[in-house]
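Take this structure, written in structure tokens, and hold onto it; I'll ask about it next.
A protein chain is absent from this complex, but the other protein chains hold their places.
Showing subunit A:
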Amino acid sequence: MSHTATNPLVPTTTAHDPRLAARGLVKRYGPTTALAGVDVDLGEGEALAIMGPSGSGKSTLLHVLAGILVPDEGTVRLRGRRVEGLSERERSLLRRGRYGFVFQHGQLLSELTALENVAIASMLDGEPRASAQQLAAQWLATLGVAGEQDRRPGEMSGGQAQRVAVARALVTRPDVVFADEPTGSLDQATGQEVMRILVESTRAVGASLVVVTHDASVAAWCDRRIDVRDGLVVAGQGPVCGAAPVAGVGHAGTTSVRTTSTAQDRVPA
């Protein structure tokens, strides 16, 4: 490991090792440096917001953390295991099996129904179709879109489609959920509702969450937030990473998450 120096903005973990740990990430596109040496730790069950203006490198950071892009320098460890050097195929398997994704829009397969879109994620993991669809139906019910299960993405509203996308991201019980501007194509109220569902249900399955956004009200739902400018982390806020979410108190978002959480928001057993 080439970069072991600690960044003051990313405190070393104490009680828990981070679930996802990145050190010294550098990513260049030709003459442009998108990431200029970034360290990130993501704790067990932690929700982390990555903020920054357009062109700051925040999406590149998400892609490198998620194994979509390979960094030019630096390391990414998932539960202590290095993943940045895996082959394309291994990274695909990693993304499919251990990660979940929520994009801005257009990620649902347009010919499949909502139910099938969720079910296909577990079918890819080897789940038989019948039980995959059963599980998918439970998830859709939990996220409040049971009535949409036979509709196709083109027939749903943006908010409904994002709920289905959240269900699809979580149905495989991933270690980490990556969300890239998940509310980017939604109005303010719907966006807040989708964030509530995303944060609560991710926490309920014990997954960690990384949200890339330029919207502070979206970032406020997360336990912690880092700001990226010109490929560097320039500011961090929130508790020490690695702290279990139950221990996180007193920062934006968390309190309201907890108070609005009700029995019906819990994921299916």
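The rule is short, and it goes like this: a residue touches a chain if its C-beta (ideal position, glycine included) is under 8 Å from a C-beta of that chain, and two chains touch if they have at least 3 such contacts; residues count from 1.
Heads up, the rule we're going with is that contacts and distances are computed from a predicted model.
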"ABC3 transporter permease C-terminal domain-containing protein", "Sarcosine oxidase subunit alpha family protein", "nitrile hydratase" or "Formate dehydrogenase subunit delta" - which is the UniProt name of the missing chain: "ABC3 transporter permease C-terminal domain-containing protein"
Full-complex touch with the removed chain, picking from A:A36, A:V70, A:L86 or A:M123, is A:M123
Missing-chain contact, candidates A:R23, A:K58 or A:R224, resolves to A:K58
Interface residues of subunit A (partner: the chain not displayed): 29, 34, 54-60, 63, 66, 68, 89, 92-97, 99-101, 103-104, 106-112, 116, 120, 123-124, 128-129, 154, 169, 180
